[in-house]
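This is the structure I have questions about; it appears just below.
Only a single protein chain was left out; the remaining protein chains are all shown in position.
Now for chain A:
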Amino acid sequence: MYSSIVRIQNTFGFFTTVAFCIAALIAASDFFSPRAPTVNSLKTTSVQVVRGRPHYYSTKKEEYAIIKFSLDADLSDLFTWNTKQVFVYVTAEWPEINGGNTTNKAVIWDSIITSPSADHLTNLGPASKKKLIKSAKGKSIDKSRGKLSIKNQRPKYQITHPTGKVASKDGVQLKLHYNVQPWVGPLTWNQDKHIGLWKALKNGVSKSFKFPAVKAKDIPRA
């Protein structure tokens, strides 16, 4: 600590230690905030299978399932002071009849829900970003963003299968999944089991349904 440079080095060295300790404490604080995410309802509103091409110049035609769904879920517990954003996605899953234990699984819709502390990082246009920031003005946490109520949502992704066949498959279920991305600490997924204060995602699976037969209409693609 004899000269200024040595004092800068020593102070910065201890600063990094303190910063690491605070970060560890913040990450640990997550385990003390209970999570009880629940899905009130997750159901399909319309399912159709159409034939289409994976891209414009493709000569191969594949079947695509277009699953519209409604979702009502309460994920507000996932928003704590350490939550940066929550990634929510819905998959359709169906068993492969002759494939043993194989399960087919494809994402049909997803969404990023930011915490007010991460609103400035969202990938939105300036106007909607301003609106988003304004919606949580003065709030460090906005639990209401975890309350999802989506009706008759069109899928973001029309799904198919490596064989190109999805029509008439039975035992399809929609499943809600989420990721909690914290500011510091590990990325956590939805759980099937209770872990400490974190409850498993309740009721996150829809009733099983069947993909219908192919519709004659082509899937509109540019």
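Operating definition for what follows: a contact is a pair of C-beta atoms (placed from the backbone, for glycine too) under 8 Å apart; a residue touches a chain by one contact, two chains touch by 3 or more; residues count from 1.
By our rule, contacts and distances are computed from a predicted model.
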item	value
Which of "Mitotic-spindle organizing protein 1B-like", "V-type proton ATPase subunit F", "Signal peptidase complex subunit 1" or "Ribosomal protein S24" matches, in UniProt, the chain that is not displayed	"Signal peptidase complex subunit 1"
Of A:Phe31, A:Tyr157 or A:Trp183, the residue in touch with the unshown chain	A:Trp183
Residue, one of A:Asn82, A:Thr114, A:Thr160 or A:Gln181, that touches the chain absent here	A:Asn82
Touching residues (missing chain, whole complex) on chain A	1-4, 7-8, 10-11, 14-15, 18-19, 21-22, 25-26, 29, 80-82, 117, 140-141, 183
